[in-house]
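Take this structure first; my questions come after.
The other protein chains are all here in position, but one chain of the complex has been omitted.
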Amino acid sequence: MKDPSLQYRWLLLGTSLLTIGYLVAAAVRENFLAEWYQVQKDYQSILKEKAADERGRAIARDFRVELKQVSVPALKTVDRCVSCHNGIDDPRMTGVPLPHAVHPGDILKNHPADRFGCTVCHQGQGPATTFEDAKGEDAFWDYPLLDHNLVQSSCFACHDVEKLPPAQVTLVVEGRKLYQEKSCGSCHKLGGRGGSLGPALDNEGAKTKHQLILTNLAPPHTTWNWQQAHFRDPAGIVPASQMKNPALSGPQVLALTVYMLAQRQRDVPESYLAPDKLEEKVRRLHPQPLAGEQVYHQYCLACHGEGTSGRWDKTFQRFIPAIRGASLQATADRAYLETQILQGRPGTQMPAWAKQAGGLLPEEINAVLDYIQPAASRGAAAATHAPAPPPHGDSIRGAALFTSYCSGCHGPAGHAGVAPEISNSVFQKAASDEFIVTTIRNGRRGTAMPSFQPHIEGARALNDASVGDLLAFIRELGRPQAGTQAAQAGGSGQKAPSHGEEPR
Amino acid sequence: MRELKEQQKSRLEPITIRRRSFLSVAALTSFLSATGLALAGALRLPGPAVLPGPVRRFKVGHPEEFAVGSETLVEEANFTLFRDAQGVYAISCVCTHLGCTVARSAGGFACPCHGSRFARNGDVVRGPAPRALPWLEVGRAADGQLVVYADNEVPEGTRFRV
Partner (left out) sequence: MSTVTAPVPPSATQEFVHNLRRLPHTVKDAWFRLGHTPESEREESQATFHNLFLHIHSVRVHVRSLAPTFTLGLGIISAASFAILCITGVLLMVYYKPSTALAYDSIKDLHFVVFSGRFIRNIHRWSAHVMVAAVFLHMARVFYTSSYKRPREFNWLVGLGLLVLTLALSFTGYLLPYDQLAYWAITIGSNIANSPRELTDALAITKWFDPGGFQRRLLLGANFVGEDSLIRFYVLHVFILPVALTTLLGVHFWRIRKDGGLARPEGPMGGQAEWGGSMKRVFEPLGTKTYGLMALVKGRRATVNRGPEDTVMSWPHLFWAELAVLMVTVALTLILAFHFDAPLKELANPGVPENPAKAPWYFLGLQELVSYSAFVGGLMIPAIAWIGLALIPFLDQRTGGEGEWLGTPGEKRVALRSLLVGLAGVTGMLAFTVNYGWLRNWYPHIHQLWIIAINPGSILVALYMAWSLWVLKRSNSIRHAAVALFTCFLAGFSVLTYFATVHRGPNWLFYWWPSQWPVH
């Protein structure tokens, strides 16, 4: 018979040669074609070129081409950047291309690479040995390499940024200034202080791309790209976002992004913290009270604007009260304003600002009250100008009146409208009958709230009895069960007198 | 053996078959080479490519910071840096007996653990220590600072000239 194993011998020969080929290819690829190997070979020739004295020649002679790393167990990292970045601490390495060049600035004097590694400031995939892998962008690595101008956000991990030379951290400082100027605290919390419409930002810099909505973001999907795109167009990045467009210029976007990246609760060993960092942490827990105008600018401006006239808010699709308007100042007393600020209006966009909620200190609340309502215009005037409120009337008639005159803006049951929510429990608690009646009678100058006087002909005439009815109904709105009945009454209009009937 | 092969008279004698061929030799050789190459590559793996652990290379400062005749204890690295007229040298403060940290004493160094005594140049004067305190390699980094390589020993008396 023919040789039964001839085909197998051919197969063995072929596959063995193939195997040898692949083994050799793998060995070459790993050892001689490795990126770090080529880079170090180039660096070796640079060293020889730059060797001007005996020391330079010794350095060139002693340079070994091998994998190099900096192991920093305290920071839980092993950084192999130094396998390619060989010249970071050699002051002669100027005028050479990256990766051979010396580290810019004099950061390394206080932060020697041997003790700090590289990724603690620059992020990136420290264990990697190729540049693409080290960048970690659009790869399976949580914290990709930071762009140059973003690196200063890492200073925050160990330093009190205020104590650093401003030239080193311009963007962080600028970002913080913008954060306050643009009144981001109106909706966001930092250090427990701020509004509650948006998420707290204390760990914004630690977010990985998996915790961000990337649907509308063009690659690369880095967190800072997201931040920048979000600052330029919040609703475009986060669907149905309630964040207004902050209208920032390019450099401002960058500064705020750096500030956001700096917000990161890192677990850095104490031996690495700068001494002033601990003080800064204490200061964060026990903040110094701000002046009234500062409080207003940082925490009220975004929604209320200057506050002297009512605003139509496109995002919220409603009117925002003019809290510094003359009309409100004349009507409201301090207690009213204080309650609204402390407790907010639950269920609306107005958050509570008391210390346990919004983080404002009692001194700051007092200060901002002084700012909003300077002593001169305090609502003592309310007592002299307004007559006594009429007694509570018939709430069923009031419901009809409410439907006709008020529900268009204030909503069918005093909520879900475009005007302030008068069924709100905090409003109901804080507002006196005088306040309500005066507001109905006089309206609010500078806002969309009209006045309802008894002796004006036409649609906006309301006599005292009607006002009393309205008052009764409005008070009922404040009670939970009455609210529902009133909604049915107001909405269906069946129990109430029909449309055409004149209010008596 | 050849003679035996030709005398196959009895049926119990084995019949010689020669089956060697170039293909067989080539196939076998390539198989063994492949296996050998694979083995070589695989056996290289256990040799560490990079040594783990923090770098044992300490930058101590510029030479100007160390006056002639000075001694500076570098605690985190456990050695003492000396400078005299001839140059700079570093002596390890790890006792060669069982590894305790020696303290500076009047005549040199003294180990608190088992009573070893060393002279100022590291030689053993007394005690269970088997050999002198090692002198460590001193060099100069690219940025001009003095560097001590704590894993490299140099012969006693070696000074780094600055």
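Which chain is which? They are A and B, in the order written, and residues in each are numbered from 1.
Convention: contacts are C-beta pairs under 8 Å (C-beta built on N, C-alpha and C of every residue); 3 or more make two chains touch, one makes a residue touch a chain.
Values in this document were obtained by computation on a predicted structure and should not be read as measured data.
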item: Among A:Asn110, A:Thr215 or A:Ser249, residue touching the chain not depicted; value: A:Thr215
item: Interface with the undisplayed chain - residues on subunit A; value: 1, 4-5, 7-9, 11-12, 15-16, 18-19, 22-23, 25-27, 30, 67, 69, 78, 80, 127-129, 133, 140-142, 208, 210-211, 213-215
item: On subunit B, residues whose C-beta touches the chain left out of the figure; value: 8, 11-20, 24, 27, 31, 34, 38, 41-42, 44-50
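The rule we apply is simple: only the chains that are shown with their structure count from here on.
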item: Residues on subunit A engaged by subunit B in the complex (per definition of touch); value: 6, 9-10, 12-13, 16-17, 19-20, 23-24, 26-27, 55, 58-59, 66-73, 78, 80, 87, 89-93, 112, 114
item: Subunit B - residues contacting subunit A, complex; value: 23-24, 26-28, 30-31, 33-34, 37-38, 41, 49-50, 52-55, 57-59, 140-144
